[in-house]
Structure formats: C-alpha cells, structure tokens
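Every protein chain of the complex appears in place save one, which is left out.
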Amino acid sequence: MNVAAAEATRLSPAIDAGGGGVAAATAAAPWFELHAISKRYGGVQALSSVDIALRSGEVHCLCGQNGSGKSTLIKIMAGVEQPDTGGRIVIGGKVYPHLTPTASMRLGVQVIYQDLSLFPNLGVAENIAIGQHLGRWHTVDRAAMLRTATAAMRSIGVALDPQALVSTLSIAQRQLVAICRAMASDARLLVMDEPTASLTRHEVDALLALTHQLKDRGVAIIFVSHRLDEVMEVAERVTVLRDGVSQGCFDATEMTDQRLTTLMTGQAFHYTPRRLDHGAAPMVLEARGLSRAGEYEDIDLQVRAGEILGITGLLGSGRTELALSLFGMTQPDGGEIRVDGQVVALRSNRDAIGHGIAYLAEDRLSHGLIVAQSIGSNIIVSVLDELLNGFGLVAERSRESAVRRGVDDLHIKTDNPDNAVSTLSGGNQQRVVLAKWLATRPRVLILDSPTVGVDVAAKDGIYEVIRTLAAQGLAVIMISDEIPEVLFHSDRILVMARGRISHSFDASRVSADELQEAVHG
Amino acid sequence: MNASPEPLLAGLKRGLGPVNLRLLALLLALSVLFAGTAGPQMFSAASLRSMAFQLPELGLLSLAMMVPLLSGGLDLSIIATANLSALTMAWVLTHGLPAEPGLWWALWQLGAVLAGMLVAACVGLLNGYLIAHLRVSPILATLGTMTLVKGITVGLTHGGVVSGFPAPVLFLGHGTVAGVPVALLLFAVVAIPVGVMLSRSPFGVTVAMVGSNEVATRYSGVDTPWVLMRVYVLSACLAAIAGLVMMARFDSANAAYGESYLLVTILAAVLGGVNPTGGFGRVSGLVIALVILQLISTAASMLDLSQFLTLSIWGATLIGVAGTTALRAWWMRRRLMSPSALAVDGLKTAGIAVAPAGTIDRGR
Partner (left out) sequence: MAETWRRWRGTQELRLMTVLLAIGAVLWVATPGFGSAQNLMDMLTSSAFTAILATGLLMVLVAGGVDISFAATASITQYVALSLANQGHLGWVGLLLVAVVLGALLGLVNALLVTTLGLSSIIVTIATQSLYYGLLMAATNGQDIFALPAWFNDGLHWVFHVDAHGGEHALNLQIVALALVCGFTGWLLTRTSIGRQIFAMGGNPEAARRVGFPVFRLNLLVYGFMGAVAGLASLVHAQLVQSVSPSALVGRELDVLAAVVLGGASLNGGIGSVPGTLLGVALLAVLQNGLTLLGVSSYWSQLCTGGVILAAVVMMAHQGRRPMARSKAEAA
C-alpha cells in the first residue's frame, strides 16, 4: 500500500507543489525518500517498514500518537539514529547507507524539535548564525554573523532585534529564530515537531503563512501535528503512523477528523453532546465581578453540583489566570468568590483546598506531578495530615489504603505504586493527578487542559472519569483549547476573550461552527 | 508457628533498599580487607571504642548537611553555625556558672545549651528567609551567611579560644556509659528521631517532595516556604549539637574548628545515597556511609598511614562508588540497543527514555 502510494505520486504530479519556478522543475521526482525503514530497540519494534517520499516544496503532515514511532522516524531522518538493515534513505537520487547528523545537516535536513534547541543566553543573531561557530578554531566574525542573521530574517519577512537575548523572547518569536537558523543553514527539508503547541491564533496564522512562503522557495516541509484544522490548511499529503506501522499516505483533502482519529488509534470514538438539566442542583462555586488587573475583568460565573462548565478561548484570554484565582494561588483585585453561597477570601491555595476546590494544572509535568517520586507519594501528597497515627507519623496502613483507593478508583495501570511517575504514559499520569485531587474530597474540580499530551484512546478514558465524577455530584470546570472536547463534554460553555467573558452557551444548543466562530471571530 | 525464613529475608531486603544493601556489601568487603591487612585488632574493643568516639562529630554535621540536600539545596554555613553555637555555649558556661554543683549549676548548663541552640536557630531563620522568601539560591545564600557568621565569631573572639568547662560537658566529650561513648549515644538519640521524621512524618515527606519539584509540591497545597524555613532551622540546630560535641571533645571552642569537615559532610551524604539534587536519601544510608568512612580512617591509622591519606581514600571511595553505578547504568542501556546500532556507536545513549526503577533508593 505504501509503496504503491509512493509510486503513484512519482508518476502523477497531480498534487502540485504550488508556484515558484524552482519547485516546478523538481515537481516530478521526489527529493527525499525513506524506503522500508524499520527500527528495533531491544524488545520494542519502534518502526516497521515505513515509506515516505517528499518532493521539493511539498508540505507533508506526519500524524501519530505518542509511541507511534514519529520521533524515531525523525531521528532517522536527521541521522541521529540508523535504520535497521533493509531500510534505505535516498536524498536527491543518491542512496545514503549511513547518515550522520553532520552529513544530514549538510544535505539540508533541518529538524526543529519541540524544545527548539535554542541558546537562551545568546543573542538572536548568534543563535541564527550558530553554524558559524562550527569547525576548527577561529575568531568570531560579528559582522558576518549579523549579515547572515539579517539575511535569513529578511528572506522570510521576520523582524527581530538581532542583539536581543533569546531568553527575553516569547515562544512564537523563538520559533521564528529556530526557523531562521534552519534557513541560514540552507535547509531543503524542514521538519517541525508540533510547532503550534503554545502559539496564539495570530501566531499560528503567521507560522502557516510562513510555511507557504518556504514551500514556494522549494523547501520540503514535514509538519508533525494532529490538529486537523492546521493540517488541512497547509498539508498536501498526510502520513499516519500507528504502533510503528504506516497506515498510509493520504491526500489532505480526503482527510476528516474522524478518519484521522480512527487511523491514529484504530478505534472510533463517537461523542454526543450532554443533555442534562442541573437547574435544581445546589450552587457550589460562584464568582461575581471578579477582576485582576492585566489578567481578567468582571467575571461572573456559576457552577452547580453535577454540572460541567466548559471554558474556552484563545491562548492569552485569561482562562488559566482566572483558574489560578479561583484556586487561591493569586488574589483578585475586585469582586468576590462564593462557595456554597458564602463569600470566601482565598489567601492561598491551601484555603481553596480547605473549601473543597481542586485544580489540575495545565503543565502536568512541571506543576501537576512530582515526576521523580513514586505514584503513591504523588497520590497522597495533599492529604498527609489525614493519614497520621497517634505519634504524628504517617501510618503505613492508612497510606497504603489511600494509595490503593486512588489506583483502583482511577484505574491507574501500574504493577507497583512505588514506581516513579515517570514510568507511566501521559494518560496514566493524568489519572495520578486526578487521584491526588480526589483524595482531598473536593466539591469543585477545575481542570486546565486535562487531555493535552494524552493519546486519543486515553482521552476517552479521562472523559469517562470526568463524567462519572460529575454524576457523583462534583462541580467541574473544564478549561480547554479543543472545541470538540468542550462541546461534547460540557453542560454549559463560556468563551473568554481578552480577559472577559464574551459568550455563554448551552452546550446542547450550539453547533461546533458557532462555537468556533465565537472563539476566533 | 515459625515464619518461614524466605519472606523475612525478602522483607528485610525490601526494607533496607538497594542503596543500603550495596553500602553494607561495601562495608563488609572493606572490613574483610582491613582485618586482613591491618590485623584483627582493628575490631578490638579499644579500636571500636576509638571509632565510636570520633564518629559523632562528623555524623552530626553530616546530618545537618543531609536535611538541606534532601530539600534540593545545600547549607554551607553549618560549620560556622556550629562554632558560633559552641562559642555561645562556652561563653555562658564560663561566665556566671555557679561554683558548686547544685540545681542552679545544672540549670545554668542547660541554659547554656539552650542559648547555643537559640543562636543557631537564628542563623537557620536567616538562611530560611533568604532561600524560601527572597528566592536566593541555597549555595549563594549559605555562602553569604557562612562568611557573615564566621565574621561574627572571629570578630568577637579575635581568633581566640574559650575553654574551661564543667564536668558534665567533659563527660559528654570523654565519658562512656556501659562502654559506649556518651557522644555516640547523643548521636543515636538525635539520628534515630531525625531519620524517622524524615521518612515518616508529614514534614519529612514534604521535604523530599520539595527537593524533587518545589513548584508542583506548592500547587499540591503544601506550604513550601514554611517547609524550607524549617529545613534550615533544623539544619542549624543539628549543627549546634555538633558544635556542643566538638566543644566537649576538644575542651574548648573556637571560630575555626572543623572547617575541613564541610566538604566531607557532602561527600558522606552522597556516599550514603542522598541524591545531591534532592528528593531521595535515608539516614540509615548516611550512617552506614559514616561507618565506612570511619573504618577507613581507623584502618589507615592502624597501618601507620597519614590521616591525610584517609582523606584521599574517602575521595577515591566516592569516585569508585559513583563509577560502579555509572558502569551498571551503561551496561543496562547497552542491553536494550539493537546489534546494528551497537556496531555504529559505542557509548551514545539509545534514545529511549527508560525509567531506572529501583536504581535510586526511594525509602518512601
């Protein structure tokens, strides 16, 4: 199937690479090909006979969940790993049996990893022209570095202060620096690993426009992403990986969200909107006129027991800032917060937890979990004072039963709760965080982007958990970027923009397009 | 009804943990080696007693260093604090102590000890404030307080020595109870509760959590600035007790005693399995490491080697232990790599994130 697809594209350039003289000349033959690439690590088959073929100026999307083999494939392209025997890498018509990182860079393969691999303590110009420092001993030519940097920036229409330290730049700006660096090294194949993860809408648009520009210059691009709307905007073809096996190479126009999900997971997930009436339930958490300078303004919200309130909006709309104030980590300047109708002053998150408010942080690995410590320790960290014996020490039995309860209730897949959290998958890690908060017997659960970095199949499990908790009477606030997630799993939806609530919807009565419009419009 | 030996052994192995087991193995190996070279008189009563007299000083100071290490920091000011406390206690003891033994005489001495602890606690509060509230990095903060405290002690004493202590203090330094040195008993009386506290109390558990990830611990509802505050006050108080023991052993107090111990305490802690970046470590491991270091020191003196050579061997031991750990990790990584990859590169990592379950002793 895969070979046939490759053959097909080679013979019929029906999907054109777009304008640009250079691209047209090479439109027919693929420039970069991977044939029958396999890779085995010890007992794990990371890749099985994967084929990919790219023409110059083609934008190709690589989709797959964690563990699908994407990162291994990228490492092989970059020469950091070697394919097992039988696999072939062909660049510009020549076969390269042993590609090294230096060789692949010289051939024009540039990978921009998710962490961008920039040097925050150095300036923009120096980061862009970093290649100048390679090679034998020589003195630094500042003027040449500046020239290279400004040329690279100009070629893609970017204007950054060349002397600014990268540590002072925003993520979007750093990404531009990374791309400039790739261009300064004469990139012919640019691999971008989940580039849009932390960007605002505007920044995403700018990045996608840049992608078009690069395409016109004949640069082939591999875009690793699973966000279908972005995929549709730029990609011509999509390759989907699952468990190391390529599910095929598809025309972007043939792809739908459902189809992509099914291909990535092998399962089909169907969600219907919730239709539940919570009007009679008691009001658990309420905010009136809540404001905090520079973050959010005049927020009114109510959540009842058993209700799921979805909050969405663009990055920077104040959602997380609001959540932090509801959780007591920051104090609002004005307005009030009420729990069970009583006004509360939350001076710290300990006060909030005391009132039954729990918060699952957006950044699971840095703020939500203590990754080096054991699963059990993470589960009980917030309730240590409840597990004490007469001497003020943590009682073994209480601890064990609390851990067991957490693991069982949340169905955390582990053979030993003394293992470090780092041994778990993303979905299981999120369950540990949930277990930790449930141990505090909360009345309100605030979830901030709960399924980021979680595979589609595991996401389903988490939605199950959330629905069950709501059914048991918990009030849930779910903050999310993903419109379908908010649409199908909330009872009501608030849209935030620039620190204010711009829209309020009943989830069962609004369509995905309306919601999309409200968020982006 | 006899419990079958198998589960008991397994339980013991699990309770001790991999780090302690390796340390005990090292201790056993060294004991055999030294018994062979220095002779069995190494383990004579006299020799053991001598070891028992020397261990408490370094032991208490290492405890004082271990607590901040667990929290992800460091306390460079422990020696200076120990000396400041000792000088405080010494001053109180030599100014106004009733001549005749009696109630006041005893209370005065207790008061002296309390005064020393109080002074140390103040230093600890300063460290805690700098690190927890002003967010100064622990190395820099304690470097500053170390210089400041040393400056105070030198300024007040002009480098001189304070001596002339009453009998109970001298008994602490030189006396024995049932053949066991009083100082060692004091060490045990301090180390055991501290060990239990660090592994079983809410405070101890949160110290380790803070050491692994302070921000996440704070988000989980723990008052981390308060935890850090207590860490450094505890460290300072432990240093004060160490100062008392030094004072009792040397019959005098001085601004510069024990300075060469500072880095050794870090060495002892790391040898004992304390993770230098925080989060993991047990007092039991520290104690075994201290015994190992003491054994080496005694063997060296029995073999008529310079005490300085002991210092070298200590350094070499840490390097050796770290080397074997690194070797094991490298060997385990190699076993996961495919043959073709092995052929291409020798020592580069396989690129798989394999969580090394059990290579660091968690000790809960």
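Letters are used for the chains, namely A and B, taken in the order the chains are written, and counting of residues starts over at 1 for each.
Note that in this section contacts are C-beta pairs under 8 Å (C-beta built on N, C-alpha and C of every residue); 3 or more make two chains touch, one makes a residue touch a chain.
It should be emphasised that the depicted structure is a prediction, and the values quoted were computed from it without experimental measurement.
Residue A:Thr168 is the one among A:Asn66, A:Gln114, A:Thr168 or A:Asn389 that touches the chain missing from this view.
For the chain missing from the display, the contacting residue among B:Ala52, B:Leu87 or B:Val264 is B:Val264, taking the whole complex into account. Contact with the undisplayed chain is limited, among A:Gly43, A:Gly135, A:Gly279 or A:Gly341, to A:Gly135. Mapped onto chain B, contacts with the missing chain fall at residues 76, 130, 134-137, 139-141, 143-152, 154-155, 158-159, 259-260, 263-264, 266-267, 270, 276-277, 305-306, 308-316, 318-319, 322-323, 325-326, 329. Where chain A meets the chain that is not shown, the touching residues are 101-102, 105, 113, 115, 117-122, 126, 130-135, 137-140, 163, 167-171, 294, 316.
Operating definition for what follows: only the chains that are shown with their structure count from here on.
Residue ranges on chain A touching chain B, taken from their complex, read 39-44, 72, 75, 80-82, 84-85, 98, 329, 348-350, 353, 359, 361, 366-374, 376-377, 381-382, 384-385, 388, 392-394, 418-420, 422-423, 436, 440. Residue ranges of chain B in contact with chain A, taken from their complex: 196, 200-202, 205-206, 208-209, 212-213, 215-223, 279-280, 335-338, 340-341, 344, 350-353, 355, 357, 362, 364.
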